[in-house]
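What follows is one structure encoded as structure tokens, with my remarks underneath.
Below is a slice of the complex: some chains, not all, each in place.
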Amino acid sequence: MSTPARKISAVPTPTPAPAVSDETALDLFYWMVLTRATEERALNLYRQGKLPGSYYTGRGQEAISIGMAVPLRSGPGGDWLSPWIRDLGSYLVHGVPVWRMFAQFMGKAGSTTRGKDGNLHIGGREWNIPCQVSHMADMIPLTVGAALAYKQRGEDRVAVTSFGDGATSRGDFHEGLNIAAVLEVPAVFVAENNRWAYTTPISKQTKVTDLYKKALGYGIPAVEVDGNDVLAVYSAMVEAVDHARAGRGPRFIECKTYRMAGHAAHDKFESYMPMELLAEWSDKDPLKRLEQTLRDDRSVDEARLEGIRTRVKDEVHEAVERAAADGYADPAEAHLDVFAPEGWGDDDA
Amino acid sequence: MTMPELTYLEAIRAAMHDEMEIDERVFVMGEDVGRQGGAFGATKELQQRFGELRSIDTPVAESGIVGVAVGAAMAGQRPIAEMQFADFVSCAFDQLITCAAKMHYRIGWAVPMVVRCPNGGGVGGGPYHSENVEAWFHHHAGLKIVCPATATDAYGLLRSAIRDPNPVVFCEHKFLYRRVKEEVTTGAHDGVLVPLGKAAVLREGADLSIITYASTVQLSLAVADTLAAEGVAVEVIDLRCLVPFDRDAVLSSVRKTGKALIVHEDNLTGGFGGEVAAVIAQDAFEHLDAPVRRVAALDTPIPFAPPLEREYLPLEEDILAAARDLAAY
């Protein structure tokens, strides 16, 4: 069952957590299964030496990447979403086709960056997904800026970004949240507290390990939720987005979770992560939990779930094939597009 | 269309005003820019005219300000972020080079924004209120850099910068703010536009090229006058923009004169002059009749006390001495 979000600071009009319909729950299930399958496949490709660079997985954090993305409006005129590298699922939900994710990891021309950037540095104007940079927390002020633009134009759009516990130590986290609060923009901040930043445990990152408390220092109402419970994340997000969309200012959601593997595929995490804790959190696997809820509390047919799993398997297979068949961009493209051409964007004016 | 006599500072204000009149996406933001109109008055009365959502007072947070501008630009606005002094753009360096500069290259999503930097020394500001920041950025592909020397250019280049779909670092020299003045064709619809990336040949001459920009343009013209009286014809080129760099204007001048003197107020090492010299030494080599010379400030922080700051800055006499040497070479 979904644990209700613990409210820390009064939200203007306290609405009861919206009931999540079975259809939505199944939708969340589909996206989580797709995310898990995509990541598993990518990790295998990495291990086979078929992906350049390294590989970062969000396994065990899919409840967050999915729960925060599903409540948003996607597509042109939709909401801005700038997800953290653990949040592959967010990209999928918000519109990026699976094959382009694989093309991205492979550096192919079909990647959203035409191979100019790698891993989850994915984006495109058609999806209102800016292309993440490596520098942690940098996307926070950008997200505030997008929210400001919506407010200036009187549009009922919101801007959302997610980030890890490590990112909260950076100045841009601070400056971004403070400006968001003062300018009362429709932004939602999702902190994914998985208790590690590379090899650094949260105890060495901050003395205030409940990240939602940091938001209170900016006057931003904040809640903490069980980040391994997709229904909890989804509900908290629906509420936060509704409020932001209604012009009541920014919101902050801390999702408590645990990093289930190393920082990246090359990281020998066994040397520093306590195995007991990993085992413990493994029992809280968000996908298992959602499956259980669907079966036990919502009496969803196993065949229906299996149907989704099969559909996903096909989708991923097809996506990998397509990405593998794709070529690299012509090297000449390396020279292009440093600057946008004159007149860029004039159509939308 | 009107042609009031405007100071460089008034021209900057007029450019923002006129763009804001015709393009709702344009807005200003920064510390004290709103009700107060900024530390120098560049945004004076824009809030009264266009409202609080288009002239935004922000907390003291340069990185946040620039980052917010990047996001707003991507979401379809045309932000103009003011640094209270250019020096403080150091705090926004990461946002500029990491987010603003590289977004379009990676996903073809443009970042049309301007960061206005009250730049430069000669005003007794000391090490932290006098920096010339233009050469902090030309290394970083994806940023345009504008350095006007006249009121007309301040107006026309700023309007072009606001319209440009790319992030522009607009270095307005605060020594010139109230010291430079001329009739400027303003007006929301028919004000003068000066394109980015075109140098101006301010004085033609066959003997020697001075390549310069911003505060040292007037000094170079004075030197050209002095040398004209001595029978030396100096060509004076005002770059106006460092990025895009008007390579052709520089090369064709130097190919004609055979002698190049590069002058800027910024300190020598790592200043833009090195880049200009390198381009000349590679692509106009066969036309060179003399060493490529640079006149610039000392490679030190900018000292506060008037006699020390004077020692630090390149003065008219320094330019004159170098130009004379070169002419005589």
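Order as written gives the chain letters A and B; numbering starts at 1 within each chain.
Keep this in mind: a residue touches a chain if its C-beta (ideal position, glycine included) is under 8 Å from a C-beta of that chain, and two chains touch if they have at least 3 such contacts.
Everything numeric here is computed off the predicted structure, so don't read it as measured data.
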| field | Whole-file subunit formula (labels as shown) | value | A x2, B x2
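Please note the rule applied: only the chains that are shown with their structure count from here on.
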| query | Taking each chain's centre as the mean position of its Cα atoms, how many Å separate subunit A from subunit B? | reply | 40
| remark: The subunit B residues in contact with subunit A across the complex are 23, 25, 27, 53-54, 56, 58-59, 61, 63-77, 79, 94-95, 98-99, 102-112, 141-142, 144, 164-166
| request: Using the touch rule from the top, collect the residues of subunit A that touch subunit B in their complex. | output: 80, 112-113, 116-117, 121, 123-125, 130-131, 133, 135, 138-153, 159, 171-172, 175-176, 178-179, 182-183, 337-345, 348-349
